[in-house]
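One protein chain omitted, others in place.
What follows is subunit A.
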Amino acid sequence: MTAALLALFRRDLLLAARSGGVSLTGALFFLVLCGIIPFAIGPDQKLLSRLAPAILWIGVLLASLLGLDRLFHADEEDGTLDLLMASPAPLTAVVMVKCLAHWLTTGLPLILITPLLAILLGLDWQYLPRLLLTLCIGTPALTCLGSIGAALTLSLRRGGLVLAVIILPLALPLLIFAVAAASADGTGNSARAPLLLLAAVALVILAFAPFVSAAALRLTRN
């Protein structure tokens, strides 16, 4: 069973690596979004740097939605999903592995370019570590949450937008606590509560989402 999951994990990374950068579309979108916002807000450096955590988190949220509709769809189209069901590994574990591979190839790049974009938005350096921490906690949960939407919209031809409509409201708690933690004042004390709440929400999502996704997959396949 472990061998089956490892094989799936390696295959997903391999396919992402050979996709010719398709998995980096989200990062590119994130870059463009954060690149144009300073033009819209204008030359008020103070305002921009105060808004930066919120802008960066909204950017990450939207960017991580971009590739999610392909999470199961690519395997559904060519019949690989039938094959995954025939594996001795349980479907919930299959979903977890796919989410992990998807996060590594789409979520992690977003975190990696965040420091660069933080400079672009004039974020105060002392806020950066905490912002990165909220992203490290929040983005895996976003991917898992998105897997539910991906499973539910599997039978739709263009499920991307429906997926966003289903997932965005559910992602609101993550967004609220993450931005609250990331933009709390410098001393860090006021960041503690939202950070813990963010972690709690993320853990609940990580624990339950794979089961819900697997159930949704079985449901939409029938």
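The rule is short, and it goes like this: a residue touches a chain if its C-beta (ideal position, glycine included) is under 8 Å from a C-beta of that chain, and two chains touch if they have at least 3 such contacts; residues count from 1.
Going forward, contacts and distances are computed from a predicted model.
Its record in UniProt calls the unshown chain "ABC transporter domain-containing protein", which is the match among "Thiosulfate oxidation carrier protein SoxY", "Electron transfer flavoprotein subunit alpha", "ABC transporter domain-containing protein" or "NADPH-dependent glutamate synthase". Per the touch definition above, the residue from A:15, A:33, A:170 or A:215 contacting the chain not shown is A:15. Considering the complete assembly, subunit A touches the hidden chain via residues 1, 3-4, 6-8, 10-11, 14-15, 18-19, 77-80, 82-89, 221-222.
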